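First the structure, then my questions, so here it is.
Partial complex: the chains shown occupy the same locations as in the complete assembly.
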Amino acid sequence: MKKHQGFSLAMMAGLSGYLVVGSPAPAHAMHIMEGFLPVGWAIFWWVVYLPFLVWGLRSLARITRQHPETKLLLALAGAFTFVLSALKIPSVTGSCSHPTGTGLGAVLFGPAVMSVLGGLVLLFQALLLAHGGLTTLGANGVSMAVIGPFMAYGIYRLVMHLSGRQSLAIFLAAALANLLTYVVTSAQLALAFPSATGGVLAAFAKFAGIFALTQIPLAISEGLLTVLVWNWLQTY
Amino acid sequence: MHHHLDAYAYTNRLRPLPPQQKLIFALVVLGIASIAHPATQGLILIWLSVWIVGYARIPPKVYGSVLGVMLIFLLTSIPALVLEIVSANQRALVQANSVGGWVVGNWYCFISRSGLVQAAEVGMRSLACIPCLLLILFTIPFAELLGVLRQWRVPGVLVDLLLLMYRFIFLFLDVLTQLQLAQRSRGGYRTRQRWMYSAGLLASQLVVRSLQRYQQFSLGLATRGFNGDFQVYANPSSRYSRRYAIESLVGCVGLVILELRF
Amino acid sequence: MFSPLLEFQAVSYTYPGATQPAIANLSLAIAAGQKTAILGHNGCGKSTLLFLADGLYRCRSGTISWKGERLRYQAPILNLWRQRIGLAFQDPEQQLVAATVAEDISYGLCNLSLSRDEVAQRLHQTLRDFSLQDLADRPLHHLSLGQKRRVALAGVMALQPELLLLDEPTAYLDRLQTHHLLAELDRIHASGTTIVMATHDLDLAYSWADWAIVLNEGQLVLSEPAQQVFAQVEVLNQLQLGMPTLLECWYALPAAWRDRYPPPRTIAQLIARLRAE
């Protein structure tokens, strides 16, 4: 019995230490790292991501044929997103993490454009910083470049339609896009690593639960930050 | 910030090799690593580390620290894979799978045997795949990678965007580091509230700067006869190396044979 | 007198949203083969003038012409125009686009729809001319400011313009870098390119220019041979532009000494003249 208690004490200490130190663990800055997903799932997410990529590319090609200078603007937006994700912001638990910036990008440029730009940002993060990876780019692309931006754009439109309050719309768009990105990441991990007893749902609850502790404050931080940025931009 | 990671791609000893040779090699090994058995994956980790540290002469300290950071992320992700929670009355059902556990209220929390196996698999796979990514990162300059993408007929819009983004990323990183230093020199980031305020100012400055850059760059492009494309002449100065080709071919075939014997 | 290469006739330009014109009713001519300096305070319209000359801004009134042929703002004409007139910006970051030095220099060449061999040949010639061979495969963000300026200039000169416009080419450069740049400009000038430089560095303009143009608040004050401009001490002082240090020293000397010689343009000339006493 005594041994058992010591063990659980050690487990509790380990768990809390883990929660404090290792914020969004395998999803560093919410990216699943290279080689983390089984090959079947890696391919699956690539296949899911590709249609969005092609669709985004088509709309980009159309825009840039008419106005070649928009390439500059898009590249600047992409570089901005990349650099923003290198910026550390404090989250309430005391750890630091990075904003995704996709919420702001989606509201400014639309979700189709972000599905390509997000992918390019992920590629740069993999090739320049070793964040994320090539095999897992499909999975990360779906969460960060497709679902996050679509959600942000939808929420922004919806809230603007319902309340007309821009600050609120921006806050919700950025915060929920951030939050949803992590929910999708959790779902991807749960699908790949279902719990032996509870299946996918239990695994999802586990992953989502663990990340929630750091991600919810972070999502709020990103929402607030985006509102701050938006308000400053209004003065220009 | 991370400028120095990019610096090695331009100064490493494998620089003269054609980027295609290095890229295809890294991608093939990455493919093998993502489906192989743990023992093969271990060999891949060792082999590619020899390439990065031995052949490319990336300082072991730098390579080690990047790998170390990855290892920390891996370790922190293990609890999520091995911990399981079931309601206390189901405890008997999972006894076979449990290495040890404890009761919290109505819940039984345990370390699962299958989870441990899974964590080991994931860990080995990541440790084999990451050096493949790092080989690309440390030895192929991004400019040469773009040349390969053009050769492989990747859509022009994509290559143009990558080219411009690469240029702008370093411009903005520079602005970001300088502005952040300036904020620190004036006492920013002292409290959490000021931290948030400072970071917000920084982000909005970046947006403003990017819009200003847009105007400046469109003038700059006009002077250079911009016609909608970003065609450049890439100078293929690389030399194909038979020695490295043989080693990579023999190595990969060896890995596949080893894999099939399992 | 001179055959004017580039000519401004009553040109005005106002920035969108501004109340004051940046360039007001300006007429001047740039002669072929000359080294022209455009002088004036920051904000006097020097950069605007260069942007207008390169067809980047569209003048609100007046005409700009090249060898008597008037500039019209249509894409093919503008492209040809900008091929003849090269512009190096104050901030080299603004015109560098590609990933490496060689790629960036080749960018302008590729826009000319030359053959690949022609591009390669001119690229290598340019790299040699500007001693950039060792930096050819270096990414742009690893270069120092002096090197970036050299690359930007090389990218402009690769297109073999007949007229080269430089906006504050020595800003942020130290003496040694300035010295190298001037040597490069001398080489470019010797090869037959006309050069116009906008600067607020009077010492530099004094030692370098044949012809000087003085602007103030968007208006032309002087456009005369450099020696004549720098002799008008009162005008320069009234505009608070000051005088080249060398000339100030020279005027400080006893009048009897000065009468026999024209003012020296370099320290070496000054020393030689003093030795002669």
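List of remarks:
Labels for the chains are A, B and C, by order of writing; each one numbers its residues from 1.
Everything that follows uses one rule, which is that contacts are C-beta pairs under 8 Å (C-beta built on N, C-alpha and C of every residue); 3 or more make two chains touch, one makes a residue touch a chain.
No experiment lies behind these values; they were computed from the predicted model shown.
The shown chains stand for their kinds once each; the full complex in the file has the makeup A x1, B x1, C x2.
FYI, only the chains that are shown with their structure count from here on.
Here B is the chain whose Cα centre lies closest to the centre of all protein Cα atoms. With centres computed as the average of Cα coordinates, no chain lies farther from chain A than C.
Between the CA-based centres of chain A and chain B the separation comes to 17 Å, rounded to the whole angstrom. Separating the CA-averaged centres of chain A and chain C is a span of 49 Å.
With centres taken as mean Cα positions, chain C sits 45 Å from chain B. Across the assembly, chain A contributes no residue in contact with two or more other chains.
In chain B, 6, 142, 163-164, 166-167, 171, 217, 221, 226-227, 229-230 are the positions where the chain touches two or more neighbouring chains simultaneously. Within the complex formed with chain B, the residues of chain A that make contact are 4, 7-8, 11, 14-15, 18, 21-22, 25-26, 28, 33-36, 38-39, 42, 57, 60-61, 64-65, 68-69, 71-80, 82-84, 86-90, 99, 116-117, 120, 123-124, 126-130, 133-135, 189, 193, 195-198, 202, 206-207, 210, 221, 224-225, 228-229, 232-233, 236.
Those residues of chain C that touch chain B in the shared complex are 51, 54, 56, 78-79, 82-83, 86-87, 89, 91, 93-100, 102-104, 106-112, 116, 119-120, 123, 136-142, 155-156, 159. Taken in their complex, chain B has these residues touching chain C: 3, 6-7, 10, 141-143, 146, 163-164, 166-167, 170-171, 174, 216-217, 219-227, 229-235, 237.
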